[in-house]
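Handing you this structure, nothing more for now.
For this depiction, one protein chain was excluded, whereas all remaining protein chains were kept in their positions.
Let's turn to chain A:
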(Lines give C-alpha, C1' and ligand atoms only; values in the text may rest on other atoms or scores of the structure.)
Protein backbone atom coordinates (compact mmCIF):
# COMPACT_ATOMS: atom_id res chain seq x y z
CA UNK A 1 0.00 0.00 0.00
CA UNK A 2 1.22 3.48 -0.80
CA UNK A 3 2.24 5.97 1.87
CA UNK A 4 3.32 9.59 1.98
CA UNK A 5 6.08 11.03 4.13
CA UNK A 6 5.84 14.77 4.60
CA UNK A 7 8.21 17.43 5.94
CA UNK A 8 6.17 20.51 6.81
CA UNK A 9 7.51 23.13 7.21
CA UNK A 10 10.85 22.72 5.46
CA UNK A 11 13.34 24.07 7.95
CA UNK A 12 16.51 26.13 7.72
CA UNK A 13 15.52 27.64 4.39
CA UNK A 14 14.09 31.06 3.64
CA UNK A 15 10.30 30.98 3.27
CA UNK A 16 7.60 28.33 3.45
CA UNK A 17 7.83 24.97 1.74
CA UNK A 18 6.71 21.39 2.14
CA UNK A 19 8.40 18.22 0.93
CA UNK A 20 6.37 15.09 0.20
CA UNK A 21 7.73 11.68 -0.70
CA UNK A 22 5.23 9.20 -2.15
CA UNK A 23 6.27 5.63 -1.34
CA UNK A 24 5.01 2.25 -2.51
CA UNK A 25 6.47 0.06 0.20
CA UNK A 26 10.11 1.14 0.13
CA UNK A 27 9.94 2.13 -3.55
CA UNK A 28 9.89 5.89 -4.21
CA UNK A 29 7.11 6.77 -6.63
CA UNK A 30 7.49 10.52 -6.67
CA UNK A 31 8.90 13.50 -4.73
CA UNK A 32 7.02 16.78 -4.56
CA UNK A 33 8.44 20.09 -3.43
CA UNK A 34 5.63 22.54 -2.73
CA UNK A 35 6.56 26.16 -2.29
CA UNK A 36 3.60 27.09 -0.15
CA UNK A 37 4.53 30.72 0.46
CA UNK A 38 1.47 32.94 0.11
CA UNK A 39 1.15 34.58 -3.32
CA UNK A 40 3.12 37.83 -3.22
CA UNK A 41 1.83 39.45 -6.45
CA UNK A 42 4.73 41.87 -6.73
CA UNK A 43 4.51 42.34 -10.50
CA UNK A 44 0.85 43.31 -10.10
CA UNK A 45 1.67 45.68 -7.22
CA UNK A 46 4.13 47.51 -9.47
CA UNK A 47 1.69 48.21 -12.30
CA UNK A 48 0.67 51.87 -12.25
CA UNK A 49 3.50 52.82 -9.89
CA UNK A 50 6.03 55.44 -10.95
CA UNK A 51 9.45 54.34 -12.33
CA UNK A 52 11.05 56.01 -9.31
CA UNK A 53 9.08 53.83 -6.90
CA UNK A 54 9.77 50.50 -8.61
CA UNK A 55 13.18 49.72 -7.01
CA UNK A 56 11.92 50.66 -3.51
CA UNK A 57 8.90 48.38 -3.80
CA UNK A 58 10.44 45.38 -5.56
CA UNK A 59 13.34 45.02 -3.10
CA UNK A 60 10.71 43.98 -0.53
CA UNK A 61 10.20 40.74 -2.44
CA UNK A 62 12.94 39.18 -0.32
CA UNK A 63 15.03 40.28 2.62
CA UNK A 64 18.03 38.04 2.04
CA UNK A 65 18.51 39.34 -1.48
CA UNK A 66 17.02 42.82 -1.08
CA UNK A 67 20.25 44.57 -2.13
CA UNK A 68 20.65 42.69 -5.40
CA UNK A 69 16.94 43.03 -6.20
CA UNK A 70 17.29 46.77 -5.67
CA UNK A 71 20.41 47.10 -7.85
CA UNK A 72 18.92 44.93 -10.62
CA UNK A 73 15.77 47.07 -10.60
CA UNK A 74 17.86 50.27 -10.69
CA UNK A 75 19.82 48.96 -13.69
CA UNK A 76 16.66 47.95 -15.55
CA UNK A 77 14.92 51.30 -14.89
CA UNK A 78 18.08 53.22 -15.81
CA UNK A 79 18.23 51.34 -19.10
CA UNK A 80 14.57 52.11 -19.77
CA UNK A 81 15.13 55.82 -19.07
CA UNK A 82 18.66 55.93 -20.50
CA UNK A 83 20.05 57.38 -17.27
CA UNK A 84 23.85 57.53 -17.02
CA UNK A 85 25.59 56.64 -13.75
CA UNK A 86 28.92 57.88 -12.48
CA UNK A 87 31.96 55.83 -11.49
CA UNK A 88 31.35 56.47 -7.77
CA UNK A 89 27.84 55.08 -8.15
CA UNK A 90 29.05 52.01 -10.03
CA UNK A 91 31.78 51.26 -7.48
CA UNK A 92 29.40 51.79 -4.56
CA UNK A 93 26.90 49.35 -6.03
CA UNK A 94 29.63 46.83 -6.72
CA UNK A 95 30.83 47.05 -3.12
CA UNK A 96 27.38 46.77 -1.58
CA UNK A 97 26.66 43.71 -3.76
CA UNK A 98 29.79 42.06 -2.35
CA UNK A 99 28.49 42.96 1.11
CA UNK A 100 25.16 41.31 0.26
CA UNK A 101 26.91 38.19 -1.00
CA UNK A 102 29.05 37.98 2.14
CA UNK A 103 26.06 38.28 4.45
CA UNK A 104 23.91 35.85 2.46
CA UNK A 105 26.56 33.12 1.98
CA UNK A 106 27.72 33.42 5.62
CA UNK A 107 24.12 33.13 6.86
CA UNK A 108 23.51 30.10 4.67
CA UNK A 109 26.76 28.30 5.42
CA UNK A 110 27.03 28.99 9.15
CA UNK A 111 23.45 29.28 10.38
CA UNK A 112 21.46 27.07 8.01
CA UNK A 113 23.88 24.44 6.62
CA UNK A 114 26.50 23.96 9.35
CA UNK A 115 24.01 22.15 11.64
CA UNK A 116 23.86 19.36 9.00
CA UNK A 117 27.64 19.00 9.06
CA UNK A 118 27.70 18.82 12.86
CA UNK A 119 24.54 16.71 13.04
CA UNK A 120 22.58 19.11 15.23
CA UNK A 121 19.13 20.57 14.68
CA UNK A 122 19.89 24.21 14.15
CA UNK A 123 21.37 27.51 15.14
CA UNK A 124 20.23 27.29 18.79
CA UNK A 125 22.15 23.99 19.12
CA UNK A 126 25.18 25.58 17.48
CA UNK A 127 25.18 28.32 20.11
CA UNK A 128 25.55 25.62 22.80
CA UNK A 129 27.64 22.99 21.03
CA UNK A 130 29.86 24.91 18.60
CA UNK A 131 29.89 28.48 19.92
CA UNK A 132 33.30 29.34 18.45
CA UNK A 133 32.36 28.24 14.93
CA UNK A 134 29.08 30.12 15.12
CA UNK A 135 30.91 33.19 16.40
CA UNK A 136 33.34 33.05 13.47
CA UNK A 137 30.51 32.68 10.96
CA UNK A 138 28.59 35.56 12.50
CA UNK A 139 31.71 37.76 12.39
CA UNK A 140 31.93 37.11 8.65
CA UNK A 141 28.23 37.80 8.23
CA UNK A 142 28.58 40.99 10.23
CA UNK A 143 31.24 42.37 7.89
CA UNK A 144 28.90 41.84 4.95
CA UNK A 145 26.18 43.62 6.89
CA UNK A 146 28.52 46.43 7.90
CA UNK A 147 29.13 47.11 4.19
CA UNK A 148 25.39 46.96 3.48
CA UNK A 149 24.51 49.27 6.35
CA UNK A 150 27.23 51.86 5.75
CA UNK A 151 26.60 52.08 2.00
CA UNK A 152 22.89 51.28 1.91
CA UNK A 153 21.78 53.28 4.94
CA UNK A 154 20.35 50.21 6.65
CA UNK A 155 20.82 46.45 6.83
CA UNK A 156 17.88 45.27 4.75
CA UNK A 157 16.08 47.09 1.91
CA UNK A 158 18.90 49.63 1.30
CA UNK A 159 17.82 53.24 0.68
CA UNK A 160 21.04 55.08 -0.04
CA UNK A 161 21.54 53.51 -3.48
CA UNK A 162 19.13 55.18 -5.83
CA UNK A 163 18.34 55.87 -9.49
CA UNK A 164 21.39 57.34 -11.20
CA UNK A 165 23.38 57.82 -8.01
CA UNK A 166 23.80 57.51 -4.28
CA UNK A 167 22.08 59.55 -1.59
CA UNK A 168 25.34 60.14 0.21
CA UNK A 169 28.80 58.99 -0.83
CA UNK A 170 30.73 56.91 1.72
CA UNK A 171 33.11 59.08 3.75
CA UNK A 172 36.80 58.26 4.13
CA UNK A 173 36.21 57.28 7.78
CA UNK A 174 33.50 54.86 6.72
CA UNK A 175 35.77 53.32 4.10
CA UNK A 176 38.61 52.90 6.60
CA UNK A 177 36.22 51.15 9.00
CA UNK A 178 35.05 48.84 6.24
CA UNK A 179 38.63 48.01 5.26
CA UNK A 180 39.50 47.14 8.86
CA UNK A 181 36.39 44.97 9.15
CA UNK A 182 37.12 43.08 5.93
CA UNK A 183 40.76 42.49 6.86
CA UNK A 184 39.79 41.13 10.26
CA UNK A 185 37.76 38.29 8.71
CA UNK A 186 40.09 37.17 5.90
CA UNK A 187 41.48 34.30 8.04
CA UNK A 188 37.91 33.13 8.71
CA UNK A 189 37.32 32.99 4.94
CA UNK A 190 40.10 30.46 4.38
CA UNK A 191 38.94 28.44 7.41
CA UNK A 192 35.44 28.41 5.90
CA UNK A 193 36.75 26.88 2.68
CA UNK A 194 38.44 24.08 4.65
CA UNK A 195 35.33 23.55 6.81
CA UNK A 196 33.01 23.11 3.84
CA UNK A 197 35.32 20.76 1.95
CA UNK A 198 33.50 17.95 3.75
CA UNK A 199 31.29 16.55 1.03
CA UNK A 200 27.62 15.77 0.99
CA UNK A 201 27.53 12.10 2.11
CA UNK A 202 24.97 10.85 -0.38
CA UNK A 203 24.95 9.25 -3.85
CA UNK A 204 25.81 11.33 -6.95
CA UNK A 205 23.08 13.59 -8.32
CA UNK A 206 22.19 14.46 -11.91
CA UNK A 207 24.74 16.39 -14.00
CA UNK A 208 23.79 20.08 -13.99
CA UNK A 209 23.52 22.54 -16.89
CA UNK A 210 25.25 25.59 -15.49
CA UNK A 211 23.73 29.02 -16.20
CA UNK A 212 25.26 32.36 -15.17
CA UNK A 213 25.46 36.02 -16.14
CA UNK A 214 28.43 36.85 -18.39
CA UNK A 215 30.14 39.32 -16.16
CA UNK A 216 32.95 41.62 -17.16
CA UNK A 217 33.55 45.08 -15.80
CA UNK A 218 31.10 44.31 -13.01
CA UNK A 219 31.44 41.09 -11.03
CA UNK A 220 27.65 40.84 -10.81
CA UNK A 221 25.84 42.33 -13.80
CA UNK A 222 26.20 41.74 -17.51
CA UNK A 223 24.46 42.05 -20.86
CA UNK A 224 24.27 38.31 -21.64
CA UNK A 225 23.78 34.93 -20.00
CA UNK A 226 26.01 31.91 -20.51
CA UNK A 227 24.46 28.44 -20.62
CA UNK A 228 27.23 25.87 -20.71
CA UNK A 229 29.14 26.29 -23.99
CA UNK A 230 26.11 27.44 -25.99
CA UNK A 231 26.16 30.90 -27.65
CA UNK A 232 25.45 33.72 -25.19
CA UNK A 233 21.84 34.72 -24.51
CA UNK A 234 21.41 38.53 -24.66
CA UNK A 235 19.65 39.80 -21.54
CA UNK A 236 17.51 42.08 -23.73
CA UNK A 237 16.01 38.97 -25.37
CA UNK A 238 15.77 36.77 -22.28
CA UNK A 239 12.07 36.11 -22.80
CA UNK A 240 12.77 34.20 -26.01
CA UNK A 241 15.28 31.88 -24.33
CA UNK A 242 13.55 31.29 -20.99
CA UNK A 243 10.24 29.50 -20.84
CA UNK A 244 8.34 29.49 -17.57
CA UNK A 245 5.12 27.89 -16.50
CA UNK A 246 3.03 27.55 -13.35
CA UNK A 247 3.41 24.39 -11.28
CA UNK A 248 0.26 22.63 -10.09
CA UNK A 249 1.35 21.86 -6.52
CA UNK A 250 3.28 25.05 -5.92
CA UNK A 251 2.88 28.81 -5.85
CA UNK A 252 6.13 29.21 -7.78
CA UNK A 253 6.99 28.62 -11.40
CA UNK A 254 9.42 26.35 -13.20
CA UNK A 255 11.74 27.39 -15.97
CA UNK A 256 13.77 25.92 -18.80
CA UNK A 257 16.40 27.83 -20.73
CA UNK A 258 16.83 26.89 -24.40
CA UNK A 259 15.00 23.69 -23.52
CA UNK A 260 17.51 22.67 -20.81
CA UNK A 261 17.00 22.45 -17.06
CA UNK A 262 19.36 25.10 -15.69
CA UNK A 263 21.31 25.21 -12.43
CA UNK A 264 22.25 28.66 -11.15
CA UNK A 265 24.22 29.90 -8.16
CA UNK A 266 27.74 29.68 -6.77
CA UNK A 267 28.46 26.25 -8.32
CA UNK A 268 27.43 27.43 -11.80
CA UNK A 269 29.41 30.67 -11.49
CA UNK A 270 32.64 28.96 -10.45
CA UNK A 271 32.27 26.39 -13.22
CA UNK A 272 31.68 28.96 -15.95
CA UNK A 273 34.31 31.39 -14.62
CA UNK A 274 36.78 29.50 -12.40
CA UNK A 275 38.89 31.73 -10.12
CA UNK A 276 42.33 32.22 -11.68
CA UNK A 277 45.32 33.86 -10.02
CA UNK A 278 45.51 35.52 -6.62
CA UNK A 279 44.87 33.80 -3.29
CA UNK A 280 41.47 32.42 -4.36
CA UNK A 281 42.96 31.03 -7.60
CA UNK A 282 45.65 29.27 -5.55
CA UNK A 283 43.09 27.84 -3.16
CA UNK A 284 40.93 26.77 -6.09
CA UNK A 285 43.81 24.72 -7.51
CA UNK A 286 43.85 22.83 -4.23
CA UNK A 287 40.12 22.32 -3.61
CA UNK A 288 38.46 23.10 -6.96
CA UNK A 289 38.19 19.41 -7.93
CA UNK A 290 35.11 19.20 -5.71
CA UNK A 291 33.51 22.08 -7.64
CA UNK A 292 34.57 21.72 -11.30
CA UNK A 293 32.11 19.63 -13.28
CA UNK A 294 30.38 18.58 -10.07
CA UNK A 295 26.73 18.32 -9.16
CA UNK A 296 24.97 20.26 -6.41
CA UNK A 297 26.97 18.55 -3.70
CA UNK A 298 29.73 21.05 -4.56
CA UNK A 299 27.59 24.16 -4.02
CA UNK A 300 28.52 24.78 -0.37
CA UNK A 301 32.24 24.70 -1.14
CA UNK A 302 31.61 27.02 -4.10
CA UNK A 303 29.84 29.45 -1.75
CA UNK A 304 32.74 29.26 0.69
CA UNK A 305 35.20 30.09 -2.10
CA UNK A 306 32.99 32.98 -3.17
CA UNK A 307 32.99 34.33 0.37
CA UNK A 308 36.76 34.63 0.16
CA UNK A 309 36.53 36.08 -3.37
CA UNK A 310 33.99 38.68 -2.26
CA UNK A 311 35.98 39.69 0.82
CA UNK A 312 39.10 40.31 -1.28
CA UNK A 313 37.16 42.09 -4.03
CA UNK A 314 35.43 44.26 -1.42
CA UNK A 315 38.79 45.25 0.05
CA UNK A 316 40.02 46.27 -3.43
CA UNK A 317 36.86 48.26 -4.06
CA UNK A 318 37.29 50.13 -0.77
CA UNK A 319 40.80 51.09 -1.94
CA UNK A 320 39.41 52.27 -5.29
CA UNK A 321 36.72 54.31 -3.59
CA UNK A 322 39.34 55.89 -1.33
CA UNK A 323 41.17 57.12 -4.40
CA UNK A 324 38.24 58.34 -6.45
CA UNK A 325 37.63 61.79 -7.74
CA UNK A 326 36.27 64.02 -4.93
CA UNK A 327 34.20 65.90 -7.52
CA UNK A 328 32.27 62.72 -8.36
CA UNK A 329 29.80 62.78 -5.47
CA UNK A 330 27.40 60.35 -7.13
CA UNK A 331 24.54 62.79 -6.59
CA UNK A 332 21.42 61.48 -8.27
CA UNK A 333 20.20 63.42 -11.33
CA UNK A 334 16.86 65.21 -11.55
CA UNK A 335 14.51 62.58 -12.91
CA UNK A 336 11.96 63.21 -15.63
CA UNK A 337 9.42 60.58 -16.63
CA UNK A 338 9.71 59.07 -20.10
CA UNK A 339 8.39 56.06 -21.99
CA UNK A 340 10.75 53.13 -22.35
CA UNK A 341 11.56 49.52 -21.61
CA UNK A 342 14.60 48.05 -19.94
CA UNK A 343 15.89 44.81 -18.54
CA UNK A 344 18.88 43.83 -16.43
CA UNK A 345 20.48 40.66 -15.12
CA UNK A 346 22.63 40.27 -12.02
CA UNK A 347 24.17 37.41 -10.13
CA UNK A 348 22.29 37.27 -6.83
CA UNK A 349 23.89 35.15 -4.09
CA UNK A 350 21.65 32.28 -5.25
CA UNK A 351 22.19 32.82 -9.00
CA UNK A 352 20.82 34.58 -12.07
CA UNK A 353 18.24 37.28 -11.33
CA UNK A 354 16.47 39.16 -14.15
CA UNK A 355 14.20 42.20 -13.96
CA UNK A 356 12.34 43.70 -16.91
CA UNK A 357 10.07 46.79 -16.92
CA UNK A 358 8.13 49.00 -19.34
CA UNK A 359 6.97 52.54 -18.61
CA UNK A 360 4.51 54.82 -20.37
CA UNK A 361 5.10 58.50 -21.20
CA UNK A 362 4.12 59.58 -17.68
CA UNK A 363 6.69 57.16 -16.24
CA UNK A 364 4.12 54.75 -14.87
CA UNK A 365 4.90 51.04 -14.90
CA UNK A 366 2.95 49.17 -17.58
CA UNK A 367 4.75 45.80 -17.44
CA UNK A 368 6.95 44.18 -14.83
CA UNK A 369 8.70 40.86 -14.89
CA UNK A 370 11.03 39.26 -12.37
CA UNK A 371 12.82 35.94 -12.84
CA UNK A 372 14.49 34.69 -9.67
CA UNK A 373 17.29 32.18 -9.10
CA UNK A 374 15.03 29.87 -7.12
CA UNK A 375 12.52 29.59 -9.95
CA UNK A 376 15.37 28.93 -12.40
CA UNK A 377 16.61 26.18 -10.05
CA UNK A 378 13.23 24.68 -9.30
CA UNK A 379 13.25 21.94 -11.99
CA UNK A 380 16.85 20.95 -11.27
CA UNK A 381 15.97 20.73 -7.59
CA UNK A 382 13.01 18.47 -8.29
CA UNK A 383 15.06 16.27 -10.65
CA UNK A 384 17.81 15.94 -8.07
CA UNK A 385 15.39 15.16 -5.25
CA UNK A 386 13.98 12.29 -7.30
CA UNK A 387 17.47 11.07 -8.30
CA UNK A 388 18.57 11.10 -4.66
CA UNK A 389 15.38 9.37 -3.51
CA UNK A 390 15.90 6.61 -6.11
CA UNK A 391 19.59 6.36 -5.17
CA UNK A 392 18.60 5.80 -1.54
CA UNK A 393 15.68 3.45 -2.15
CA UNK A 394 15.26 1.00 0.70
CA UNK A 395 16.52 3.46 3.32
CA UNK A 396 14.40 4.14 6.41
CA UNK A 397 11.86 6.85 5.51
CA UNK A 398 13.23 9.15 8.24
CA UNK A 399 16.78 8.82 6.88
CA UNK A 400 15.58 9.36 3.33
CA UNK A 401 13.58 12.45 4.22
CA UNK A 402 16.47 13.93 6.20
CA UNK A 403 18.74 13.49 3.18
CA UNK A 404 16.20 15.10 0.86
CA UNK A 405 15.76 18.04 3.18
CA UNK A 406 19.51 18.45 3.31
CA UNK A 407 19.63 18.46 -0.49
CA UNK A 408 17.01 21.22 -0.62
CA UNK A 409 19.27 23.22 1.72
CA UNK A 410 22.28 22.69 -0.59
CA UNK A 411 20.39 24.68 -3.23
CA UNK A 412 19.92 27.48 -0.69
CA UNK A 413 16.42 28.25 -1.97
CA UNK A 414 14.82 31.61 -1.40
CA UNK A 415 11.17 30.75 -1.47
CA UNK A 416 9.64 34.18 -0.96
CA UNK A 417 11.49 35.34 -4.09
CA UNK A 418 10.30 32.41 -6.13
CA UNK A 419 6.64 32.83 -5.38
CA UNK A 420 5.28 34.98 -8.13
CA UNK A 421 4.36 34.44 -11.71
CA UNK A 422 4.08 36.44 -14.86
CA UNK A 423 1.67 36.34 -17.71
CA UNK A 424 3.39 34.63 -20.61
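Just so we're on the same page, a contact is a pair of C-beta atoms (placed from the backbone, for glycine too) under 8 Å apart; a residue touches a chain by one contact, two chains touch by 3 or more; residues count from 1.
The criterion applied here is as follows: contacts and distances are computed from a predicted model.
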{"item": "Undisplayed chain, where the name is taken from the UniProt record, one of \"ATP synthase subunit a\", \"Cytosolic NiFe-hydrogenase subunit delta\", \"ABC transporter ATP-binding protein\" or \"Electron transport protein SCO1/SenC\"", "value": "\"Cytosolic NiFe-hydrogenase subunit delta\""}
{"item": "Residue touching the undisplayed chain, where the options are A:36, A:271, A:294 or A:343", "value": "A:36"}
{"item": "Contact residue for the chain not shown (choose from A:26, A:87 or A:154)", "value": "A:154"}
{"item": "In chain A, positions touching the absent partner", "value": "9-16, 36-41, 43-45, 47-50, 53, 56-57, 60-64, 66, 107, 111-112, 115, 121-125, 127-128, 131, 134-135, 138-139, 141-142, 145, 153-157, 159-160, 162, 167-168, 246, 251, 405, 416, 420-424"}
